[in-house]
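Of the protein chains in this complex, all but one are displayed in their positions.
Chain lettering (A, B and C) follows the sequence in which the chains are written, and residue indices restart at 1 in each chain.
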Amino acid sequence: MPCVSQALLPPMSSWTLEQVGKHNSAESCWVIIKNQVYDVTEFLNEHPGGSGIILKYAGRDATRAYEPIHPLDALDKNLPASKHLGPLDSDATSLVAQAQQNRKKTKDELRVEDALKQRPPLRRILSLADMEAVARQVLSHKALAYYSSSSDDQMTYQENARAFTRFFFHPRVMRPVSRCDPSSTILGFKSSIPVFISGAALAKLGHPQGEANLTKGAAQANIIQMVSSNASLSYEEIMAAASPSQPIFFQLYKNTNDDVAEKRVRDVEKLGYKSIWLTVDAIVAGNREKDIRSPWALDDIESGRTAFHVDAVDGAVEDSDVGLGIAGALVASDDRDMTWEKTIPWLRRITKLPIVIKGVQTVEDAVLAAEAGVEGILISNHGGRQLDYSFPPLEVLYRLRRQRPDIFDKLEVYIDGGIERGTDVVKALCLGAKAVGLGRPFLYAQSAYGVPGVVKIVQILEREILTAMRLLGAASLQDLIPEMVERVDWQPLLRPKL
Amino acid sequence: MPCVSQALLPPMSSWTLEQVGKHNSAESCWVIIKNQVYDVTEFLNEHPGGSGIILKYAGRDATRAYEPIHPLDALDKNLPASKHLGPLDSDATSLVAQAQQNRKKTKDELRVEDALKQRPPLRRILSLADMEAVARQVLSHKALAYYSSSSDDQMTYQENARAFTRFFFHPRVMRPVSRCDPSSTILGFKSSIPVFISGAALAKLGHPQGEANLTKGAAQANIIQMVSSNASLSYEEIMAAASPSQPIFFQLYKNTNDDVAEKRVRDVEKLGYKSIWLTVDAIVAGNREKDIRSPWALDDIESGRTAFHVDAVDGAVEDSDVGLGIAGALVASDDRDMTWEKTIPWLRRITKLPIVIKGVQTVEDAVLAAEAGVEGILISNHGGRQLDYSFPPLEVLYRLRRQRPDIFDKLEVYIDGGIERGTDVVKALCLGAKAVGLGRPFLYAQSAYGVPGVVKIVQILEREILTAMRLLGAASLQDLIPEMVERVDWQPLLRPKL
Amino acid sequence: MPCVSQALLPPMSSWTLEQVGKHNSAESCWVIIKNQVYDVTEFLNEHPGGSGIILKYAGRDATRAYEPIHPLDALDKNLPASKHLGPLDSDATSLVAQAQQNRKKTKDELRVEDALKQRPPLRRILSLADMEAVARQVLSHKALAYYSSSSDDQMTYQENARAFTRFFFHPRVMRPVSRCDPSSTILGFKSSIPVFISGAALAKLGHPQGEANLTKGAAQANIIQMVSSNASLSYEEIMAAASPSQPIFFQLYKNTNDDVAEKRVRDVEKLGYKSIWLTVDAIVAGNREKDIRSPWALDDIESGRTAFHVDAVDGAVEDSDVGLGIAGALVASDDRDMTWEKTIPWLRRITKLPIVIKGVQTVEDAVLAAEAGVEGILISNHGGRQLDYSFPPLEVLYRLRRQRPDIFDKLEVYIDGGIERGTDVVKALCLGAKAVGLGRPFLYAQSAYGVPGVVKIVQILEREILTAMRLLGAASLQDLIPEMVERVDWQPLLRPKL
Partner (left out) sequence: MPCVSQALLPPMSSWTLEQVGKHNSAESCWVIIKNQVYDVTEFLNEHPGGSGIILKYAGRDATRAYEPIHPLDALDKNLPASKHLGPLDSDATSLVAQAQQNRKKTKDELRVEDALKQRPPLRRILSLADMEAVARQVLSHKALAYYSSSSDDQMTYQENARAFTRFFFHPRVMRPVSRCDPSSTILGFKSSIPVFISGAALAKLGHPQGEANLTKGAAQANIIQMVSSNASLSYEEIMAAASPSQPIFFQLYKNTNDDVAEKRVRDVEKLGYKSIWLTVDAIVAGNREKDIRSPWALDDIESGRTAFHVDAVDGAVEDSDVGLGIAGALVASDDRDMTWEKTIPWLRRITKLPIVIKGVQTVEDAVLAAEAGVEGILISNHGGRQLDYSFPPLEVLYRLRRQRPDIFDKLEVYIDGGIERGTDVVKALCLGAKAVGLGRPFLYAQSAYGVPGVVKIVQILEREILTAMRLLGAASLQDLIPEMVERVDWQPLLRPKL
């Protein structure tokens, strides 16, 4: 359907604020992003995050809302070239810059600024819990809501971590461990410790450099990053941040349209990504209430209202658009009809890269994955962000080890979710995991301290893993065996959080 | 025993306040309800709620106390026509209206009024817990005490809900679920989701429209309402609120007098109710201390006293009458001697409607019900309001599934009690339930927001059920099977309440 | 060793305060009790509670300290007649009375007085927890410390009650229960409910009428009282308070001296006590720190010091005497060398009364008791006041039922400890107990409200037992069977206390 207003426009190279300002409705909706003008009228209904959030900026500069959650190339990919209307004129550009500068900071922004100044020196961060505590101070309300949220009543989120507290060690003594090596390989790629950065989206929400912090930190610490399809930097930008020959993995959210999906796979293979982690645990978004609630919770904070003392009339417009949260937007176009029979052969056909299934949650599906011939499975419930009451990955791993130990010879098994300590990593390895993934801890670390934060996480884990291995009597990862852990029949206490 | 005072009355069509006011004792007790005068002297001792509460209004207008807990036809049913003495005269009518208007509101009423104004917009209600939180603000002290109370130490009330936290999912991946259908049938009647409104009495305590809110909400959301014998609207009023062909079920509290009971059954069948749910878990009232305590707790609130700082002398009159709470009054005339051999055949004889036994709590009684040939059983402990330490319904269902899976082929099995999330519904269905009932959540919803509140509950559950089904790999209710849930051997954390 | 000071005294019939006041040391120690003068010099070292507490009152009136913890006849029994020096003269008598009147009340006494005035009306007491809450307000610090204390870390005290929370009911429906009878017999004596007052010492600490409250309450409520050897009224006084033909049991703490013990047994048999409950779980006192700590904790309260801010020098004299608490004093002369072979035949020889062993705690000892031919056993760990980590009585009962069901045919089995609700009573009866004992609840009740408090406890339990029986489908105690309870494998929540 042709857009009348655009058709009437003279072929001009730049725009005034007045001109843009006229297109401030669903009938004709223009927005300014980084001093470029875009006609998004036809895109309104396709926007995974809903039209409401765009219309809020109709006829105006939308850069501040757009930037933290979209990669650089999002507009190019999603909007036909004809809708790129060209730059603002120089007056408009300065006016926008000035407005941005004069803008009164929100309470939340001021709080974050203050918190950033008050961060403890990095050397005082002794544990992943310390790091999370700092991140919780310095993250914006929106970012914390998105990073920390999990589904429904957070039962699985909590049980993911609690599962580790049920496994105790049988430490062996009088074994030579002065030399002790925690290094590993993942799909054949070397890693300084058996830990990787699990796919975690929207790093720019927490830090302006976003996923590049993870890439550079992974390079410095010699571990491997898995990049989410929903990264807030483009796949090219991330690769550009990488060191030469640094291996990076790609977490694929398969589009419901096979052609779109195929293009994405071929693109990242060309860019040099080293494996495809097909995500099967997020075909629809989990019910993450903190994330969904975030926009109006923030409104309440800014206006000084409390949750249950809003005027029932007021706020109607603001609220009308929410409902799915960021998570809902991200998976809106994902394929809900993947099958073992159809999807794996399709993926094999279009890529030479090793394939890992991310999101296996049962012994049965682990067996199906082995039969499908993939190179690995990541036992994951998406950090408790999808189906509440999913089994904790460590428990699934434990069952797989007991019921089908043969599977570990057929593919590599990884887990993610709930890992907070080096001992957690060691427990998973005792039970047969080749490596473990961490998501939130790395997001928190890059948000709090950028690249050095990411490196710090690896240093902490390395020190904790080494100590645990030595005190267990294990000089290498091969010495970590199932007999060294026991699932206790009592109820351990909750781990203290700082 | 003829009432002397009445015999002396001239045949007049209307009364003055002065005339009514003379009958202010147990010897001659008149009350005004909705501007009609009634002689309740002989009824005093038959009143299930005790004589004290009536005597408090002897010779005066009792409308405000009467209305929220009695259906319109209660006086007709319980008082001979001769005791209907006729209307107030017009002066008296205006005086009563004026008095009502001038009446100083109680602290509790003012609190409720304020809370109603402060309700969040309905779209901000994301979960059943959100809804309950609002209801707890807007309900009167008495209504909340009655709705929320459960027996003794609330162990069963709490365990009903906690039982669900012990069942975790084994989610299957790579299954086509883009089309996913949560609709079901109950006794052959269609329901948009496998959820019904379980019998819950006295809806007018929470909202002036009372049970009609539930009826209209059920119609809009395409689910089925079960109407309690103790509804605060008459069965006719409820039917009058229904849509054409809307199926409604009837929860029968069998009167100890078979004739009275038979009349009730024949009446509701004639009115169009579609099935009889014979209630066997409430032959006597459970010990609901919050409910029993409510009148004097309220007195203390109004007078600013604290529970343990009342003057031991004061309050004697007020208190003398309490002892059973509302629950005790409601079941006072129920049949305590029902048996499988006697009661089921009797009921079959007097009605053609399908019969469900509400309140089965053991595998043994489920088997007896099947042998008795009823169409269904509702595994229920009356929401933890009857015998404390009754088994949670989900645990009974779990045992029935393991010990007697054949029963599920002989009748429909439902459960109610403790359901707070869509995942709870799905767990019950995995274990073989045909549908689940919710009571309190619907009472809270209609109290907080009327009909839209009721619809909202269904929308929330539908969204949660759909998400859970898809993430489990189930495209229809038939795909929900026992292997998808596991009763874990660890102790999950308590679910957070808002 | 003859007492010189006494030898020098003129044969006078009454004493002045000045004369008494000279005997204010361990060398010559006189005390005034109820206006009588006693020479306790030689008794100092025999006093089970230590000499320090007596010396505190040397040469002075000791009535106020003596009365609440000693029966009337304690002086007669423990002091030779020659040490009864005669009454005060009339001047002294009035001076003592005056001093008592002018005495400044302690903070604790004032608190208690105030609390007594503020008690809620008895009809507001709905549960045993309500009753305990009132008692905790109105009891003196010392009395509460003695009544409520249990040993070490209170693990067994708490587990006694928690054990009941692990047993859930399988309620049967559709059974005739309109007529329902909770009455029972104990050793052949009728009881209105299957509950008795378990031996609990020092009732005068909580109420001036002491054990007589229990006796009269038991008579009114038709239950049976077991009287402790350590009652604070004499066995005669208690019998004097009884109704004609009211059965009363005697809890025997066997003196290490067989002759003393024999005299006690023969005395109570003569007085009309109906059975002997030989106490074997208190041969030494448990470590009840709250009781031991009470004297100085009270000092700290009165002086406004806090526990850890006493001057290390101050308080030395006060403290020097403590160490065993009241419990230690009470059992100081008990027999620590009883055996099945020796003690049971000895007891049979000296009495015709039925014998119950109080304090059996293992299946093995239950078997030995049956072999020894006693009429009953009371499974008890002394309310958690003796060995911490003793098994909860309900758990012992449960094991006895499973391992040796035959024992229940050989003798009557009772339990006490941790019972707070009618459902608790019913659970014990389902598992085979003939009746259950309650100690603290009756002490609390008589302290808070005297005789009516005791009756109230029985009324509450009767109502709760009746409700539970009916909702279980049991019309008589014989209908309560093991299949009606199940020990659950999950961890129930703690019962709320008011």
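The rule is short, and it goes like this: a residue touches a chain if its C-beta (ideal position, glycine included) is under 8 Å from a C-beta of that chain, and two chains touch if they have at least 3 such contacts.
The structure displayed is predicted, hence computed values, not measured ones.
In the whole complex the chain that is left out makes contact with A, C.
Among C:Lys34, C:Lys56 or C:Arg293, only C:Arg293 touches the chain left out of the display. Contact with the undisplayed chain is limited, among A:Ala65, A:Ala133 or A:Ala332, to A:Ala133. Among C:Gln158, C:Thr185, C:Asn222 or C:Ser476, the one in contact with the hidden chain is C:Gln158. Of C:Thr106, C:Thr362, C:Gln459 or C:Ser476, it is C:Thr362 that touches the chain left out of the display. Seen from chain C, the chain kept out of the figure touches residues 152-155, 158-159, 162, 166, 256, 280-281, 283-287, 289, 292-293, 296, 307-312, 315-316, 319-320, 322, 336-340, 343, 357, 359-362, 364-365, 368, 381, 386-391, 489, 491, 494. Taking the complete complex into account, residues 117-121, 123-124, 126-127, 133-134, 137, 165, 167-178, 421, 423, 427, 463-464, 467-468, 470-472, 486, 489-493, 495-496 of chain A touch the chain not shown.
In the analysis below, only the chains that are shown with their structure count from here on.
The set of chains in contact with chain A as well as chain B is empty.
The most distant chain from chain C, with centres taken as the mean of CA atoms, is A. Averaging Cα coordinates per chain places chain B and chain C 46 Å apart. If you average the CA atoms of chain A and of chain C, the two centres end up 65 Å from each other.
For chain C, residues touching at least two other chains, in rising order: 491.
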